[in-house]
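What you see is the complex with one protein chain gone and the rest in place.
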Amino acid sequence: MLSRRTRLALWQLGRSFSSMLGLGLVLGIVGLALLGPWVVPYPDDVAGAVNIAGKLQAPSAAHWFGTDEVGNDILTRVIIGARLSLLVGVGITLAAAAIGVPLGVMAGTAGGVVREAVMRLTDLFLSVPGLVLAIALVAALGPGIVNAMVALVLVWWPGYVRLAEAKALSLREEPFIEAARVAGASRFRILWRHVLPNSLSPIIVKMSMDVGQAILAVASLGFLGLGARPPTPEWGAMISIARGYLPDWWWYAICPGAFIYVSVLGFNLLGDGLRDILDPRSNRG
Amino acid sequence: MTALLNATGLAKTYALPRTAFQPARLLQAVAGVDLALAAGGTLGLVGESGCGKSTLARLLLRLVPASAGRIVFQGQDITTMPEAQLRPLRRRLQLVHQNPGAALDPRLTVAQAVAEPLIIQSLAKGAALRDRVAALLAEVGLGAEFLPRFPHELSGGQKQRVCIARALAPEPALLVLDEPTSALDVSVQAQMLDVLADLRERRGLAYLFISHNLAVVRQVCAEVAVMYLGRIVEQGSAAQVFGAPRHPYTRALLASVPRLGGSVPPGDGQVAAPGDGQVAAPGEPPNPAAPPPGCPFHPRCGMAVPACRSGAPPALVDGLACPVSGAG
Partner (left out) sequence: MSPGSDGRSADTRGELNRPRETLLAITDYRLAFDSFDGTAQVLDGVSLQLAAGETLGIVGETGCGKSVLARSLLRLNPAPPARVVSGSIQFEGTDILTLSEREMRRLRGRRIAMVFQDPVSYLNPLLAIGPQMTDALRGQHAAAREAQPSRAEARARAAALLASVGLAEPERLLASHPHQLSGGMRQRVLIAMALAGNPALLVADEPTTALDVTVQAQVLALIAGLVRDRGLALLLISHDLGVIAASCARVAVMYAGTIVEEAATATLLRGPRHPYAQGLLAAVPDLDRPDHRPRGIAGSIPNLLRPPPGCRFHPRCALATERCRVEKPLLRQVAPGHNVACHHA
């Protein structure tokens, strides 16, 4: 038997078509990523087996989304690419939150010099467009999927500082925080036991939305040649190559593009749905 | 009797943020308050919103630092004591909030909330901790079935009982009760007053009871202090302050309370308005950031003489801060 809270959350999720759609899309992508190697029609094509005879075929029963310039099945490569994209998207989000949330909660509860220092540094990062900064960082670090991830984490954490700080600031005035002080709780205990757990809802919502955004950002870097390098099956890098074959071999770009679109949409809708459940003050329509 | 808590000349001044049209201003939330509370004593603090009674409570609990004055608790000067040194004393000085819904962390169960002070002060652990928590809940009339529940599953009265149990956990000598019943329904309020009376009897607690509800204060407190605009304007035994009020503000306050019992004349269907139709005090309390000169109550006072309108606010002499009413 599920608790009333869980059942209420599921009921709210179920009432909203867009949340269910988001959940469905995300589960679909995650399922494909998990089952990838066992469901793809041409497992050998992942590593970049060359089959020049079958290159650039139009969609057919054998190759639903056609083949690429070396004769690999596009659908196979895109499905396997989902693993990378998801891993990278989730990894960037988790790492950014792991840096940003503690800093933000600390800044919000401590106040004074600590808060000023953390927040001004955050402002500094936020004043430069994230992707531009990431491009500059990758250019300095050298292209590659790991460096792309590092660069994106470095530009991503300030958003979490802002969110966690605002939430912690509002919690600081709550009577239950005062009650903890009266009980003799140390600053660290108040932060860890009371402020952090009560700040999590908006952070989880942001994380859900950010996974989609991070997938998009990694694909953007890949597209610019700064992320994963071919023959790694990465969506952005695939589109980058496919661009050269437009418009005649249009299906080549459509398939990875559609997957990017669907995963970003899915995580955004899911995030919206989570906000409705986790934040009782948000508009429930 | 030695005083459990003794505050002298206590004051709190806040700097208001400077705005485009106004220079920086100071808000005197509490000004020159002297208070003494004996072990096991009950002192009621009454006044309207903004009179500084909640700020005074937070000063005494060292939740906000005092701008001036001295607080001595259990013989130790805690006015500027560092937090680490203060921690063991905090055990003896506990607070019950006005809004029990907000005073409980929504993510902690009842058991966790009541156990927290015991854990922090290292007073119990393991099975002993569980027993202590259950005993505390029993003391406020809650059974063991409440232990695993979350605040949102409780009624307002049940939440306030949990808050009281939590405040009792570290065995305080003084409980500061900040409007403990004002968020509760009247039938629940009556239950809570019973709980508080029982606890005091059993544990010999002292209460500093803050409320705008004069009838409740009269039920709980032996002594009463009336605050207006950051100052105590009248202080004395409950029987004296409520029975024979001397300060014009106290009189206005008492006359404004809508009455049930005594005001219904037998025989006809007539009911009396508050203060028998006479508005006891016209106007509203002034802005504490711009207090009137002289006696802070003079703009609303029917007895005001020219001397009330200038100079320093009248000092509390013999429990009364009104030379005019005191002389007459």
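Every chain is named by a letter (A and B) in the order it is written, and numbering of its residues begins at 1.
Going forward, a contact is a pair of C-beta atoms (placed from the backbone, for glycine too) under 8 Å apart; a residue touches a chain by one contact, two chains touch by 3 or more.
Just so you know, these numbers come straight off a predicted model, no measurement behind them.
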item: Touching residue (missing chain; options B:A138, B:A215, B:A244 or B:A289); value: B:A215
item: Touching the absent chain when the full complex is considered, from B:V257, B:A289 or B:A315; value: B:V257
item: On subunit B, residues whose C-beta touches the chain left out of the figure; value: 48-49, 155-158, 185-194, 212-216, 218-219, 238-239, 242, 252-264, 266, 268-282, 284-285
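One rule holds in what follows: only the chains that are shown with their structure count from here on.
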item: Subunit A partner contacts - residues on subunit B that touch it in the complex; value: 61, 63, 87-88, 90-91, 93-95, 97-99, 102-107, 116-117, 120-121, 163, 166-167, 169-170
item: Subunit B-facing residues of subunit A, complex; value: 174-176, 178-186, 189, 193-194, 197-198
